[in-house]
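Let's look at chain A:
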Amino acid sequence: MKRKMLFAASVLAGAGLFAGAVLAERPLTVVSWGGAYQDAQKAVYFEPFKATGANMIDESWDGGVGVLRSKVQGGTDSGWDVVQVESEELQIGCEEGMYVELDWDKIGGKDAYLPAAVSDCGVGSIVYNFVLGYDKDKIKDAPAGWADFFDTAKYPGKRALRQGPKTNLEIALIADGVAPADVYKELATDAGVDRAFKKLDTIKKDLVWWKSGAQPPQFLASGEVVLTSVYNGRIDAANRTDKRNFGIQWNGSLFTLDSWVILKTTPNLDQAYAFLDFAGKAENQAKLPDAIAYGVTNKGATALIDPARLPDLPTAPENMANAVQISDSFWIENIDKLTERFNTWAAAN
Partner candidate 1 sequence: MADLTTLPDGDLARDLKRAERRRRLTAMMLVAPLFLFLLVSFVLPIGDMLRRSVIDTEVAEVWPNAAAAAAAWDRKSEPGEALFAALGRDIRTSAGERTIATPARRLNYALDNGRSLVLGTGRALKQLEGEPASWRATLLAENPAWGERMTWIALADAAGPLTDFYLLTATDLMRDANDDIVSRPPERSLYLQVLGRTFLVSFTVTVLCVLLGFPVAYLVSNAPERVANLLLILVLLPFWTSLLVRSAAWIVLLQDQGIVNDILQALHVTSEPIRLIFNRTGVVVAMTHVLLPFVIMPMIATMKSIPPTYLRAAISLGAHPAVAFVRVYLPQTVPGVAAGALLVFIMALGYYVTPALVGGADDQMLAYFIAFFTTSSANWGLAAALGVILLSATMLLYVVYARIVGMGRVKLG
Partner candidate 2 sequence: MREAPTDSPVSSGGPECIVRFDKVDKSYDGRLLVVQGLDLDILRGEFLTLLGPSGSGKTTTLMMLAGFEAPTRGSILLEGADITRTPPHRRGLGMVFQNYALFPHMTVAENLAFPLEVRRVGRAETEAAVARALDMVRLTGYGERRPIQLSGGQQQRVALARALVFEPKLVLMDEPLGALDKQLREHMQYEIKHIHERLGVTVVYVTHDQGEALTMSDRVAVFNDGRIQQIDAPRTIYEHPDTAFVAQFIGENNRIEGKVAMISEGLAEVVLADGARVVAEAGPGLETGADALVSLRPERIAVGEAAGSARNRHEGTISEVIYHGDHLRLRIAALGRDDFVVKAPVVGAEHLRPGATVPLGWRPNDGRALPLDG
């Protein structure tokens, strides 16, 4: 009998280890992308927010709506409150009811933000672009747009794209003469998808695929590729910290936003709103571009940013001129199908 109780106690103790971590009062937990970006966020948002007396900690994740779904499944607190998500994760999660529907009055009202940054479940945190990157030291004659990316006669050598269909089909169509604004209309048809893959075929043997955002600047630096699609922030960081002389062609770039969401399972709702409000204020957001070249979402922030810095940012009007926002609804609907197609295409000779 005694042994049985001992056994039961040990099982309960084991279970308690898990339960205990969840049940205890815990600080507000904000989750972001890690790396240099989260370091910048720490300096601009997290530490100052804590200085106001808030009890918060930050963690990082690698994205994936599947991760969030497993976090909110069952409806019990899983340890995360505020999460920075990509736009697709925002849309899917919102439709599936994984996030709190925002009360915009608590975070300064919808009018304070760029229209693209406003949605039912999330508030935009940064704007960033997939741009055409190149090394100015090696290429004197700057490429004018994606058409040049596909011109192997004019720019001989390898070029890098992100592995997978997303962004590449858009790039291929723009290069093939589709106006950026019409890209998704074209992709919605089978013929449009065929056209994009056909365009990619023309440079297939010259392509290298990158998987993490850190790779394209490395490829440019080592001379592995001459042209690449790349996050604008990575080019800026390479120029500023590694003293590179990389160039950006903003023409036909693809932009998207990351947003803050509050998980439905949060026990710290008031704290979460307080954080979103803090991170949404123009004077706070204006400090972020100093650290990292992403656009911010509060309309008032642009005026507070150093004018010399503005041309490096996606939100600069001239950079926005011929850019297209990546369509989440298109990709949510087609990502599985086009990923399969992309991989069969890649495997075919």
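Everything below uses one rule, namely that contacts are C-beta pairs under 8 Å (C-beta built on N, C-alpha and C of every residue); 3 or more make two chains touch, one makes a residue touch a chain; residues count from 1.
Selection criteria: all candidates are chains of the complex that A comes from, given by their letters.
From a predicted model like this one, the values you see are computed outputs, not experimental measurements.
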So which of these touches chain A in the complex, 1 or 2?
1
Touching residues of chain A toward candidate 1 in the complex: what are they?
3-4, 6-7, 10-11, 14, 62-67, 69, 92, 95-97, 158, 163, 207-209, 211-212, 218, 222-224, 329, 332-333, 335-337, 339-347
